[in-house]
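Below are the C-alpha cells for one structure; questions will follow.
What you see is the complex with one protein chain gone and the rest in place.
Going by the order they are written in, the chains are A and B; count residues from 1 in each one.
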Amino acid sequence: MPKRIAYYPGCSCEGMANEYDQSTRALCKVLNIDLVDIPDWNCCGSTPSNSYDPLLGAALAGRNLALAEAEGFDLVMTPCPSCLKSLKTAIKVYNDQKQDFAHLLNMPFSGKIKVISVLQLLYEEVGVEKIKERIKKPLTDKVIIPYYGCLLSRPPEFAEFDDPENPVSMDELLLAAGAKVPDFPYKTECCGAAYGVTINNIVGKLAGRILDMAQSLKTDAVAVACPLCQQNLDLRQSQVNRFCHRNFKIPVPYITQLIGYALGIDLKELGIHKLFVNADNLFKETV
Amino acid sequence: MRIGVFICKCGTNIAKTVDTEAVARKALEYPDVVYATDYMYTCSEPGQEEIREAITKHRLQGVVVAACTPRMHEPTFRRAVEKAGLNRYMFEQANIREHVSWVNNDRESNTLKAMDLVHMAVEKLRLNHPLFSSKVPINKRVLVIGGGVAGIQAALDCSEGGLDVVMVEREATIGGKMAKLDKTFPTIDCSSCILGPKMVDISQKENISLHAYSEIESVSGYIGNFKVKIRKKATYVDWNACTGCGECTQKCPSKKTHDKFNEGLGSTTAINIPFPQAIPKRARINAESCLYLTKGKCRKCEKVCPADAIRFDMEDEIITEEVGAIVVATGYDMFDYSVYGEYGGGRYPDVITSLQYERILSASGPYGGHIVRPSDGREPKDIVFLSCVGSRDASVGRPYCSGVCCMYIAKQAIITRDHLPDCNCYVSYMDIRSPGKNYDEFVRRAQEEYGINYIRGRVGKIYPKGNRLIVQGVDTLMGVQMDIEADLVVLATGLEASDGARELAEKLRISYDQYGWYMESHPKLRPVETNTAGVYLAGVCQGPKDIPASVAQGSAAAAKVLVLFSRDTIETDPQVAFVNERVCISCGKCIEVCPFGAIQWKTLRDGSQKAEVLPTVCQGCGLCNATCPPKAVQLQHCTDDQILAEVNAVCE
Partner (left out) sequence: MISETGTQREKEIKIIGFLCNWCSYGGADTAGVCRFKQPTDLRIIRIPCTGRMDPLFVVKALIYGADGVLVSGCHPKDCHYAVGNLYARRRMELLKRFLPFIGIDTNRFRYTWVSASEGQLWQQVVTEFSEEIHRLGPNAGLNEKMDAETALSLFNTK
C-alpha cells in the first residue's frame, strides 16, 4: 500500500517553480508515495507575515497544518524551504503560546504533526539505499554539484536535518544516482535570496561567486532544492553573466528532477524543458 | 540551660526590614532564654565583647546569634563563645539576613519570620551538648597528581621543605603542556630551557618518588592519613633496567604510531621515548601498534636492547602509597575544534590547532623547527590566526575566556615573523585580553614592530580553494566582509578541563564546576584549598591560567601543605555520628551506606557485634542516622531530636 502523506505545494510551486512541483509529484509516484494536497491550503506567510506579526503569521501557516491534521495526517511534506520554515515556525509558536495561537487559529490543532522537506523525505523516509536499488539511468560521468543554500540545514535547532555547516544529503543522493560529486565549499553560502528583486547587484555578486566556484570544479550542473536558489542561479544566470563578465551556461536542475531522471521518469514529465539554462547536454543518453 | 540571644542589626542590612528590638523582646518568651538584646554589628570586636560580657554576667550556658548566614560567621562566633569559657558547640546561629531581610521588604512578615528562626535556634540549642575534637597524627608525605609545571613547582617546593613527595603522572614523561611549547610569552624565552632543569630536579631529588605512566586508582582516608592506590600502567619495558639509549626506537618497524607528544603531526615508532628531554627517559611500547603485541610477530626491540629491558608479559600493577596531603595539578586539554563545522571540522590538514603549531615551531618538533604546512611541506606565505575557538562561545558550551590565547597568538605570530620575515600574519580577534606584567606591551610590539595584521571580527567560514584556504569573515572595525587567502590557519583552541578530570574529582571527593574545572574553597580567600580537607589545587585544573600563575599556585599549594605539616597532629571535627550501643540492633545498614567507610563492627565483651563510628574518618553527612532503623546512630549536633525540635518550633 502506498504511503500517504500530506502535500503542501506553496506559491512557488504553482508558478515559477512549477517544474519542482511536477518533478516532486512524478518522483513520489514512482517511489510509491501518495501525495495528498492539503485541501484549501493557503499562503504560508513567507517572510512578510512574520515581520508584521509573528503570532498572526504563525497562525496563518498553522491553518494549513490544522487542515492536514483534520484529514488525519501526521506528516506534511513541502518542496519549498521557505514554506518549510513557516510551517515549522507555526508549530514552535504554537508550543510557546498555546492559548493565543489557538484563539487566532480557531480550529482544532494538536501541534503533533511533523513537517519535512522533499529532500528530507528522500533522504530519511525513503533512504539512499532504496533509491540506489531503483536507479535505471545512472548519471554516470556527470559532475554535479549540490548546492543547499541557507535554509535546508540551518539554523540547526530549527532545521533538525543534516549537518548544518557541511550537509551531505544531496551529495549522497547524487552519488547513489551515479554522478560524480566534488567537495563544494559553497554548499551553504548565500545566493542573494530576495535581493534579486530589489538590489540586483547583490545577487550578481553572490550567485556569481557560487557559479564561479562551480565552474572551477568543472561541473555539468548545480543541483538545488529551493525555488529561490534555483531562480537566482538559473533564471538570473544571464544577469549574473552581465554583472560578473562571465559566460556561464551551467544548468541548475532541482534534485527531484535529477533523481527522477535517474529513476527513469520521462524528461517531459519532470519539466526539464522549463529550465532557463538548457540542460539537454546533461540528459543526453550516454549509453 | 541559661541561654542568651543576640540579634544583629547588621547596620541597616537587617534592621531596615526586621524589627530587631521586637525580635529580642519576643526571644525572652522562649524557654531557657534569660537574656536577649540587639546590637549594631554583632560580629565586630565590641559586638563579640558584648557576647563575652553577657556570658559572664548572666552566667549563660548557650548562645544564639541571629545575624547573617552561618556559612559566613559561625566560626567567628564559635571562637567568641569559646573565649568566654563556653564550649564552642554551645552556640547556634539564626540566619535573618540572607534568608530574611534581604529577600523581602515586608517588615511585619520579616519580623515574624525572624522570631520563628530565633525560636528554632533556641530549641535546637537546648539539646546541644559540648563536643570535643580529637587529635590524629599527620603522615608527613605529600602526593602530587600531575607532572606539569604546576605540579613540578609544588613537588620541588615541598621537597625543598624537607617533605617526602610522591608524584604521579599519567603520561610517560613529566613536563605537561609546557614541555610541548616552543617559547613562552612575553619574553620569548625557550620553554624547554626553563622547564628542563626543573624536570631533571624531580628525577634527581632523593625525597621525590616519581610514578610516570601511572594513574590514581582510588583514594581513601582523610586529611593527614590518605591511602592512595596507584595504577602503574604496563609499559612493556622494565624501567629499572632501561637506560633510555634509544636503540630500540631505531629498529622498531612499526613506524606509523600516532605521535601524541607531537599532537599527531608526523608519526613515531611503537616503542618510543616521547622526546629527547623526557623525564624519566625510558622507552615504552604502545600496545596498540606494536607488531608483536597485536600480531604476535616481531620482537625486534627485544633483540637489540642492550639492557634486556623488554618485558612483553608486563601487566598493570597497583601499588599503595600513604600520604598526609594531596596536591592536584592535572592541568587541561585543548578544546576539540571539530565541532566547528564552518572551520572544516578537522577535514583540512592545513587548519591546525595552536598546540600543533607550537610543535611545528619547536626545534625538537616533527619538522625540526621549520615552518611548513602539514599537507605538502611547503613554507606558508600567509598565515591566519583565529582567536576564541572554543572560548567565549556559548553555542559550543564554552562561555568562558581561556585567558592565554590572545597572548600565545601574539607570541606565535612574532616567532613566525622571526622565522619567515616574508610571511604575512593575520590575527582575527574578538577582543585582545592582555592583562599581566609586560603583556600588553608585548601585543603592541606584535602589531607595531612585527607588522602583524590584527583584524577585529569573527571568521564565519574556512574553505579550500585550490591548495590554499579562504578565510571568510567580517572586519567589524571597517564594517566590511573580509576574504583572506591563506596557506595555513592556526586555530587558537581554548582550554578545557583535562580528560578524566571529573572521574578523578569523584575519587578525591572534591567538587568541580559545570565545565569540569575544580572548585576552590573560596574564589578569593581560599584559592588553592578544596572543600575536602588536605586536598589542594595547583595550575589550570582549577581554571585557565598562564605559566606564571600556575607556578605561583604550585608554590602556594606547597606552602599550604607545609603549613599543615608544621604540626604533628590535626584536630578533627567532632560533629560526627555516634552509636548508642544499647540501641544498636547490629543490622549493619549504617556500614553499608557510609560513603567513607567510617563505620565498622566492634565486638563487645559479651561477644556481640555493634556498629562503631571512626570519628576521624566520619565526615558528618548523617546518612547512617537517616538509615538506622532504631535510630541508634545519631549525628552529633544534628540529632533527630534537634531537627524535630526545630520543626516543632515552627509548628507551634
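Keep this in mind: contacts are C-beta pairs under 8 Å (C-beta built on N, C-alpha and C of every residue); 3 or more make two chains touch, one makes a residue touch a chain.
Remember, it's a predicted structure, so these values are computed and weren't measured experimentally.
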item	value
Missing chain: touched chains present in the view	B
Hidden-chain contact residue, picked from the options B:34, B:112, B:339 or B:533	B:112
Listed residues B:7, B:86, B:120 or B:273, member touching the removed chain	B:120
Hidden partner interface residues of subunit B, rising order	19, 22, 25-26, 69-71, 95, 97-100, 102-106, 108-113, 115-117, 120, 506, 509, 511, 531, 575, 593, 595-596, 619-623, 625-627, 629-630, 635, 638, 640, 643-644, 646-648, 650-652
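By our rule, only the chains that are shown with their structure count from here on.
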item	value
Distance from the mean Cα position of subunit B to that of subunit A, given in whole angstrom	51
Residues on subunit B engaged by subunit A in the complex (per definition of touch)	340-342, 345, 347, 461, 463-465, 470
In the complex with subunit B, residue positions of subunit A that touch it	163-166, 183, 185-186, 189, 213, 216
